[in-house]
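Of the protein chains in this complex, one is absent; all others appear in place.
Now for chain A:
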Amino acid sequence: MSEKQIDEISGVETTGHEWDGIKELNTPMPRWWVWTFYATIVWAVGYMIAYPAIPLINSATTGLLGYSSRANVDRDIAAAKADQSQYLDRIAQMPVEEISGHPDLLQFAVAGGSAAFKVNCVQCHGSGAQGSPGYPNLNDDGWLWGGDINAIYDTIAHGVRWEADDDSRFSDMPVYADLLEPGEIRQVAAYVYGLSGTPSDPALAEAGATIYAEQCAACHSDDGTGDVEFGAPNLADAIWLYGGTEDEIAQQVANPQHGVMPGWADRLGDPVIKQLAVFVHSLGGGQ
């Protein structure tokens, strides 16, 4: 140990360090401060032993307490599922049309269906289920395959033109561009346009009526109201999936477009399909 150096002016001991004639005074930390500092070191070591801390190549040390944030998340999810299961179990055992008779189940199903809809359905049907050309609006009262809750359930479960599912809804309109002359297609379009309003050219429409009776009435029925058995759209209402102008109708007659909807039964499971059906049915257009 070197000899103690005392600063002449202040009378305080110096550390012995000197820069350009200026000496550093030895002004120690308060004792409590130092002890607090030591305590934090001890605490850190203990923390490192108790909790996961040191990164290894593929993992980290696990710590004595066995704490894991992933395990906590798993536990939380399991708890949430257990909470939901009391409702989901009852929904699973119940025919879909009976759910609305139980207010608590109805509320749960609408909320769950809404959440499932936001994940799986909004990409085509829109966030408000309002649809877009080619994708049906689920708020209105026009239903290609029926709008009661069982029909909605079946459509969601098995899809439309979903070839992976044998129970899928299937309808196919012939390509009339191959079967009819362009003039005839215009005539039919004029007639069909007139079914839900006044035709633009009554003469064309009159000619189209004959063609309609021969070619179209089998599926779309004599008065144009369609048939949900075959998924044949109602042509006599104000709802048009592919557009309701005369040109758009002619286009759809000549080269029909067919939408495809996946069957969701395998992917989402029965209780979720039931919740979705209840939710869609609750949107205001259910029959």
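Going forward, a residue touches a chain if its C-beta (ideal position, glycine included) is under 8 Å from a C-beta of that chain, and two chains touch if they have at least 3 such contacts; residues count from 1.
Methods note: contacts and distances are computed from a predicted model.
Peer 1: Can you pick, from "Cytochrome c oxidase accessory protein CcoG", "NADH-quinone oxidoreductase subunit J", "Heterodisulfide reductase" or "Thiamine pyrimidine synthase", the UniProt protein name of the chain not displayed?
Peer 2: "Cytochrome c oxidase accessory protein CcoG"
Peer 1: Pick from A:24, A:104, A:141 or A:247: which residue touches the chain that isn't shown?
Peer 2: A:141
Peer 1: Please pick, from A:13, A:237 or A:270, the residue that touches the omitted chain in the full complex.
Peer 2: A:237
Peer 1: Quickly run down the residues of chain A that touch the omitted chain.
Peer 2: 10-11, 21, 126-130, 137, 139-142, 196, 234, 237-239, 282, 284-285
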